[in-house]
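All protein chains but one are shown at their positions in the complex.
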Amino acid sequence: MPVSEHEVRVLTKRFDLPNSASIDTYLAHDGYQAFEKALKQMTPESILEELKRSNLRGRGGAGFPTGMKWGFVPKESPKPKYIVCNADESEPGTCKDRLLMEKDPHQLIEGILIAGVVVGSHQGYIYVRGEYRYLLEILDRALEEAYARGYLGKNILGTGFDFELATHTGAGAYECGEESALLESLEGKRGIPRIRPPFPAVVGLYGGPTVLNNVETFSAVPAILREGGEWYAQLGTPRNGGTRLFVLSGHVNRPGVYELPMGFPLRKMIEEVGGGILGGKKFKAVIPGGSSTPVLTADALDTPMDFDSVAKAGSMLGSGAVIVMHEDTCMVKVALRLMQFYAHESCGWCIPCREGTDWLSKTLHRFHSGGAREEDIGLIEHLAKNMLGRTFCPLGDAAAMPVISFVKKFREEFEMHLSGRPCPFESKQEPATVSR
Amino acid sequence: MQFTPQLEDKLKKLMRNYPIKRSALIPMLLFAQDEQGFLSQETIAEIAGRLELTVPQVEETISYYSMLRKKPAGKYHLQVCTNISCLLRGGEELFEHARKKLRLAPGETTPDNLFSLEEVECIGACAWAPAIQVNYQFHHELTPERFDQLIRELERSRT
Partner (left out) sequence: MMGETVKIRVDDRELEVQRGTLLIEACRAAGIEVPSFCYYPGLSLQAACRMCLVEIEKAPKLQTACTVPVTEGMIVRSNTEQVTQARRSMLEFLLGNHPLDCPVCDKGGECELQDMVFRYGASESRYGEAKRHVEEQQWSPVVYFDAPRCILCYRCVRVCDEGMGVGALSVVNRGVHTEIAPNHGDHLECEECGMCIDICPVGALTSGAYRYKARPWEMQYTSTICTHCGDGCKTTLSVRNNKILRGNNRDRSGINGEFLCIKGRYAYDFVEHPSRLRQPLIRRGRELVETTWEEAIGTVAAKWSEILARRNKAANNTLAETSEKRSEGFGVIGSNHTTNEENYLLQKFARTVLQTNHVDHHRTADYAALIHALANESAEQPSQAQRPPLARSKDIVGASAILLVGNNPTEQHPLIAWNIREACRLNGARLYIIHSRRIPLLRQSHRFLPLGLGHEADALRHLCGEPEATQALLGETPSGDNVTADLLNDFRNRLQEEKDVIVVFGDEITGPDVSLLIRMGSRLSGQTRYIALGDYSNSRGASDMGLLPHLLPGYRPVGDAAARAFFEDRWKSPIPATVGLSVDDMVAATLQGGMDALYVVGANPLKGRNPEDFCGKTFLVVQDLFLQETAQAADVVLPAASAYEKSGTVTNTCGELQRLRKAVGVLGTRTDLQIFASLAAAMGATLHPSQPEEALEEIRQMVPEYNIPLANVLAGGAEAVLNPNGFKPLAAPAETSGRVYSAQDTLFTSGTLGRFSNILNLVPERNIRKEPGPA
């Protein structure tokens, strides 16, 4: 696995250790210290304070401050409270949670346990996407170890705190990464999102208050409690604490998963961490935060990679999946492939997403195969804008925003496809063999 | 119907995990499919019965999840990712290559039931593109040559 000297290894610091997934390795390297501290020395309020100080923001994509999110869970609840870890990592371009679970599952378990302490929950689930089957075995083994060593189960560490944690597998549905759809799926149903409010923090799994966070978010919590929120915050930029696991993919020489401080410059990420553009080609575009985020062009390369700066540049940090495209990439083709993905993954519940993604993928397909008319460019924008902000859940926005950005920033490429012309990039396409 | 003791064991563990039975549905379906290759009407009815659900409730759930299938696939189910990160790294060409190599259209199975082919959405191997999954096994950074080699290995392991 490639590494970079620019990395700041907080969550990934144990990745290179032999048997990094075992509890012995974990315990030998600060493992479960934060949890013990949380359980024995801290109050839920002081933990939340520490989290707020850390400026940790949700790593799933929306970037909501974690301390605040956990604070929404009501203290008293007639129904059991739950901690649910979203390990349904499905955002195209993203494969970091997979490594966090594969290499350091106990770090995740510890983060979940701390959440349990904070909100007073005694049951947690890790919802793992179905394609990550091998991780179920790794996680289950880690859970067994944690139970055996008394970090899970009844009367944990003699404190009287009980916590049960289990893995749960999905079965192929991007939509189940949306938190309320995930809860439906965890209840054994179709992954259709729920009407919100009420939000999961108040009415979540089985109707109980539920903390729902991404793998990376939970995994960051132990270090924060161990080293202090202040320490974590200063690793990043203001309001964007800590490090981020960036997934560099596409046309770079060294694709990989890199832990970099928040606010790391995009250009440096591509050129130095990623080793520059594949085959010495010219940079064309970058999707900075997974397929659901608008595409950026060269003029945005100086953007620091944190939530606020990327937003200012007109996109989103999202899942931290940086997808780089060089000069030979057909942007119509990319827009088409992404729209096909959203059409395939739309749950079909609401009209604008169901019909919009289908219509757009058909139109883009026609476009790419040379059957487009001038007015189709406007139609694509029209349809995408009609989806924007009007769908039942964020999937509609996730489908609409990128395509709007593709048309806006690469209008001339769309025009190049008009009136029966074949895709101008098809001939330039590299053969399937890529040098690395 | 009878499930194998291994599957029974898995199901028993599952049932302990949740306060409501239906929660076990999706893992249960997937585990049964892993063993039986697909979800037969008999399996569906059995699982419905165990979880106190109706058959339509199970059917509507199955039809939502792309990994659950009601028809058999090959012994080796090849899932080629062509989503963006793989696309940029030759995922589509790899898929075309696989089609020709195995003489399969998407969704088809070879006559000897050894291979089936499917074009899939992002499988979470973006940093190691292009990638495929054979059943649950990941194969990263594939080239047509490495793909052919993989097929040869799988063919050999048939016996």
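Each chain carries a letter (A and B) given by its place in the written order, and its residues are counted from 1.
Here, contacts are C-beta pairs under 8 Å (C-beta built on N, C-alpha and C of every residue); 3 or more make two chains touch, one makes a residue touch a chain.
These numbers come from a predicted model, not from an experiment.
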**Study point:** Identified contact with the non-displayed chain, of B:Asn17, B:Gln36 or B:Gln57
**Key:** B:Gln57
Study note, to complete from the structure: The listed residue (A:Lys96, A:Arg149 or A:Arg190) that touches the chain absent from the view is A:Arg190
Study note, to complete from the structure: Contacting the left-out chain: of A:Tyr26, A:Phe163, A:Phe392 or A:Phe425, that is A:Phe392
Revision key, fill the gap. Across A:Cys95, A:Val203, A:Cys347 or A:Ile404, the one contacting the chain not displayed is A:Cys347
Revision key, fill the gap. Note that subunit A touches the absent chain at residues 173, 175, 190, 195, 343-352, 354-359, 362-363, 366, 375, 379, 382-383, 386, 389-392
Revision key, fill the gap. Interface residues of subunit B toward the undisplayed chain are 54-57, 59-60, 63-64
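Operating definition for what follows: only the chains that are shown with their structure count from here on.
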Practice item. Could you give the separation in Å between the centres of subunit A and subunit B, each centre being the mean of its C-alpha atoms? Key: 23
**Study point:** Interface residues, subunit B side, partner subunit A - complex
**Key:** 17, 19-27, 29-30, 51, 60-61, 64-68, 82-85, 87-90, 93-94, 97, 121-130, 133, 136-138, 141, 143-145
Exercise for review: Please name which positions on subunit A make contact with subunit B in the complex.
Suggested key: 80, 89-95, 98, 125, 129-134, 166, 168-174, 185-191, 206, 247-251, 255-257, 287, 291, 321, 323-325, 329, 333-334, 337-338, 341, 344-345, 347, 430-434, 436
